[in-house]
Each structure stands twice: as C-alpha cells, then as structure tokens.
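A single protein chain has been omitted; all remaining protein chains appear in their positions.
The block that comes next holds chain A.
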Amino acid sequence: MASSTRVTFPNKFLPYLLLAPQLAITAIFFYWPASQAIYQSVLREDPFGLSTQFVGLDNFRRVLGDPNYLNSLQVTVIFSVATALIAMALALLLAVMADKVIRGKGIYRTLLIWPYAVAPAIAGMLWLFLFNPSMGTLAHLVRSAGYNWDPLLNGDQAMVLIVSAAAWKQISYNFLFFVAGLQSIPKSLIEAAAIDGAGETKRFWTIVFPLLAPTTFFLLVVNTVYAFFDTFGIIHAVTGGGPGKATETLVYKVYNDGFVNLILGDSAAQSVILMIIVIGLTAIQFRYVERKVHYG
C-alpha cells in the first residue's frame, strides 16, 4: 500500500538496542570467524603457532592446484546433489501420502518428524552400526542377499551410505515444510482440476507441484546449505572421509587439513573458497530458480 507509514520510535537508541542481541550473535558467530578465516587464508603459520608469515594468495593458488581439492569438490557436488534430491523427493512423496491419510494424521506426522531431533553424529553412528560390514544388521541382510557390501573398502558404497544417512535426517525437515505447503493449497483447486478432467497424477504435476514451488525452492536452498555444512558430523562418524578420500567433502577437508594436518593457511583458504561457493550458489538459486517460482 502506498499510504503505509513506517513505525517510528520516539527514542533514537531503542531500535538499536532491540537489534543488538541479534547483531551481537551474528558478529560473534559469523563475522568474527569469517574475518579470521580471511585473515588466516593469506598467512602461513607453522603447526605450533610460533611463526606466521604473510604469503598473499599463495594458499589459494596451492589449494586450487591440488588434485585432492578438486576431487573433494567433485565429491561435494555429487554428495550435495544426491542428498538434496533424495531428501526432497522422499519428503515430498511422504508428505503427499500423509496428506491423504484421514485417521491418525497427527501420529504419522509426529513419527516422521522425529529423525530431525537426532543429532548428526548420532544419526551417522546409527547408520554406521546398521550397515557396518562386519556387525551391521542391515549389512548382514544385504550381504546374505548376495551383494558384496563393503563401504569400508568401496568408495561408491561409502558415498551411498553417507548420502542415505544425510538424506534420512533431512527428510523430516523437508516433510514438515511440504506438509504445510500442501495444506496451504485450497482443496477447491484440486476439486476444480478433478472436474476439469485431470487424473490424480496429472493434478499433482500441473496443479500441486507448481503451487508447491515456493516451498520447494526454499527447501532447495536450505538443503544445499545443509549438505555443504551440516553433514560434517555424519561423514565424520560414518566414513571419516574415506575410503581413500572418496567421501571427503569440502567441509570435511577444511576440518582435516586444519585440525588434523594442522595446515592452517590452506584450511583457511578453503573456508574462504567454500564461503564464496555457497554465496554464489545461493545467489544463482535466487536469480534463476526463483524466477520460475510463483508465489501465490
């Protein structure tokens, strides 16, 4: 509305005071570490922190020229795309099915939301125990079915395992949003489409799915960021980046190089690159994907 007026506070400092806690949190937990990372990324430091030397962009050059880093980039792309797609597709499927349930709707929803309350490392351990080739219950089933299951040696299988664990944990969150999204679609639209001669599948793809686009888009951004950052615990618990760096994602490599191998400069440079990648990805998503999104 053109005539809407802004709320003004008589006290000049009150608005800043009200904003202060949020700003403080952002400053302490984001800007400070981020600026530290940028600072560290142009320094070369020995493992004991006794001497530092300014090296300009040398760290970046070395990181980007490292085949291990490029491998890690590839692993991350595969891992993130697979995790986001599987987590979103399964969540959507479950949400659509839960939407049809009439009795005990609440119970289904509650049960489906529980996995979200599980901490990443615990989720990782859970999957590790289930699929550990020597003692896992489900691993035993898979092996007795004649499949040579060994994620400790087979990189692809290790990837399948961490993607499953990461997606499993995120399904709950996506499910919650998809359920809310589905509920916000008026029933009369579905009925109108039914009268217009669209079968159930057609209704889903021509009416429901397009109307869920804002939710899907939001979840795409959230899931990408999740796959990039929040899956560290799972990878750490399940594969530790192995076998042979087959599951070493960018975040895991940052941790490994910085805190295990104590190459602080490289690690910081990787963090900065990671930050740029995520900023870039989010910008691209908003710029190109959001255009196709219709906000009802």
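The definition used in the following text is that contacts are C-beta pairs under 8 Å (C-beta built on N, C-alpha and C of every residue); 3 or more make two chains touch, one makes a residue touch a chain; residues count from 1.
Heads up, the rule we're going with is that contacts and distances are computed from a predicted model.
The listed choices are "Beta-ketoacyl-ACP synthase", "Cytochrome c oxidase subunit 1", "sn-glycerol 3-phosphate transport system ATP-binding protein" or "MxaA protein"; the UniProt protein name belonging to the chain that is not shown reads "sn-glycerol 3-phosphate transport system ATP-binding protein". For the chain left out of this panel, the touching residue among A:A123, A:L182, A:I207 or A:I234 is A:I207. Checked against the full complex, the one of A:L64, A:L189 or A:V278 touching the unshown chain is A:L189. Among A:P21, A:G106, A:G146 or A:G197, the one in contact with the hidden chain is A:G197. By the touch criterion stated above, the residues of chain A touching the omitted chain are 186, 188-189, 191-198, 202, 206-207, 210-211, 213, 294, 296.
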